[in-house]
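Every protein chain except one is present and positioned as in the full complex.
For clarity, chains are labelled A and B in written order, and residue numbers in each chain start from 1.
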Amino acid sequence: MSQITMTQAINRAIDEAMAEDEGVILLGEDVAAKQGGGVFKISAGLTEKYGENRVRATPISEQAIVGACVGAALAGFRPIAEIMLMNFVTVAMDQIVNHAAKLRFMSGGQTHVPMVIRTTTGVGVGFGGQHSDMLEAWFAHVAGLKIVTPSNAADAQGLMRAAIACNDPVIFIENILCYGLKSDDPGPNHFVPLGKAAVAREGSDCTIVTYGRTVLDALEIAGKLADEGISVEVIDLRTIAPYDEATVTASVEKTGRAVVLHEAVKQYGTGAEIASRLNEKLFGKLKAPVTRIGGAFSAVPMANALEQAWIPNKEKIADAVRAAVNWKG
Amino acid sequence: MAEELRIPKIGMSATEMTLNEWMFGDGERVEVGDIIYTVETDKTTVEVEAQVAGIIRPIGVEGEIYPVGALVGTIE
Partner (left out) sequence: MTDTTIDRDKLRDIYTRTMRVARADEKFRSLLMTGKLAVIYYTVRGQELVSAAAMAALEPSDYLVTTYRGQHDQIAKGVPLNPLFAEIAGKVGGTCRGKGGSMHITHPETGVMVTTGVVGSGLPIANGLALASQNRGDGKVTMVCFGDGATNIGAFHEAMNMAQLWKLPVIFLCQNNRYGEHTAFADHTKVDSIVTRAKAYGMNGVKVDGNDAIAMYNTTKAAVDRARAGEGPTLIEAMCYRMMGHFFGADFSYMPPEHLAEMAAEDPLPRLRQLMLDHQFTEAELDAIVADLDAQMDAAAEFAANSPLPGPEEIRKDVFEEEIAA
């Protein structure tokens, strides 16, 4: 079977959506052919097909980029904003939080904002404190936004198609380290529904709930722990918010144990929300406390040695699972 | 039907205010636009104008503090 990289998968999803609907447009810094099709080449080839009116390279103006997408969405378009790196969304927070997220509600449903904000980030490439953060918890805290992140190429394609088709604003988080990941080619017009988690590996002793790049770590650890006789189930949320609570709860009800894992800083992260909800739903049925693993509470450091110390490492993840399984109360 | 006079919402934060002074006595005639009473918040004093003409019947007491929306008089 032929394979496809995550870069190709996202490009294909956008290409298909643009071919289908003239209202799908792409705005972002350097995204057009003249600038090389985006820093990560996600929009390569799209200008040639759809023209510069639909693939618009913008000035470095994040507020104007997101604001223009909000306006175009209100007019019935399905715009995609590319915010080069996730830390730069900070410059556009007003447009995202006060407008994209809330206009449907504040207008009493008269208008809505079907737009996608594509952005990338990731720890492990030495980009330091202002180019690496996972900031999904900020957006998960705002009613009206959906947050999606793929862990493999096929899901990236399917989630992007679903995100563009969604009638609400979606923040689509890509991870720099995942662009080269390959999946079996899912073929054209592949959709992965939003709000639906995947059981990436089945198991019976402990559930790791995670999303994005750390799904790979979780799967690797699950393989290793199987050799120790520990059976780990890995849930890939795919949609971080609103997340698939039914799948997560069912899995943890079965295993009785859970570790919530994310690359983002642990404190006040999405792991806290998931752990808390598991506690509320399954208190009497849990065989061990639900624990969380996330990035360290500091800016992401540049030096590789420090960066590796910052990131939730695999041994720590394995230890958390072992601790849950060996919990004696 | 009598026009009710209720303490207006003034400004961002005031939830109650002092009824400062009645400019007309019970039974006197007021015209539209007359300043009929004043209220005071910690930030400002506001003159309340009559929105209808008629005979005024004050209920609220000068110097007392009233919440926004409290009935302090009528114009008949």
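Basically, a residue touches a chain if its C-beta (ideal position, glycine included) is under 8 Å from a C-beta of that chain, and two chains touch if they have at least 3 such contacts.
For clarity, every value in this text was computed on a predicted model and none was experimentally measured.
Asks: Could you tell me which of A:6, A:31, A:46 or A:69 touches the chain that is not displayed?
Replies: Per the contact definition at the top, the residue touching the missing chain is A:69.
Asks: For the chain left out of this view, which of A:2, A:53 or A:326 touches it?
Replies: In the complete complex, the chain left out is touched by residue A:53.
Asks: Tell me which stretches of subunit A touch the chain missing from the display.
Replies: So the residues of subunit A touching the missing chain come out as 22-23, 25, 53-54, 56, 58-59, 61, 63-64, 66-77, 79, 94-95, 98-99, 103-112, 143-144, 146, 166-168, 242.
Asks: Could you please point out the subunit B residues that touch the chain left off the display?
Replies: Residues touching the hidden chain, for subunit B, are 3-12, 43-44, 46, 48-49, 51, 68-70.
Keep in mind that, in the parts below, only the chains that are shown with their structure count from here on.
Asks: So the centre of each chain is just the mean of its C-alpha atoms; given that, what is the distance between subunit A and subunit B in Å?
Replies: 57
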